[in-house]
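Right, one structure below, let's go through it.
Every protein chain but one is kept in place in this view of the complex.
Up next, chain A:
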């Protein structure tokens, strides 16, 4: 095939990119400690003596969690902006950004993880109903 020598050069580049990346992983310290990742990998049957691969898994997990968190943050900010638009109260904007179950479940839905949280717990089916209608 004509693109073979090109692709082989490209492959060399890619190889070097990959190996460079793996080498750079040794300098980068992921937020997830290596011991934790090793423990969970060993539990799942992942056998590898190479530390770089463990770092790779750690970095991949960190990236995933960061993406989920940033998506949730977008939801949170969008919700706050909507509230501000309705009430036209600028003080509302200074409210702290808090990670809530609502935002998290919305962002995880896009990643295929279904985390549906029960909104509240009630003692009986008639909890929260107007007393007048309850008597009926």
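One rule holds in what follows: contacts are C-beta pairs under 8 Å (C-beta built on N, C-alpha and C of every residue); 3 or more make two chains touch, one makes a residue touch a chain; residues count from 1.
Here, contacts and distances are computed from a predicted model.
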Missing subunit (named according to UniProt) among the choices "Pyruvate dehydrogenase E1 component subunit alpha", "Beta-hexosaminidase", "Transcription initiation factor TFIID subunit 8" or "phenylalanine--tRNA ligase": "Transcription initiation factor TFIID subunit 8"
Touch residues of chain A, complete complex, unshown partner: 10-11, 14-15, 17-18, 21-22, 24-25, 28-29, 31-33, 35-37, 39-41, 43-50, 53, 56-66, 68-70, 73, 96-101, 103-104, 108, 110-113, 115, 117-118, 120-121
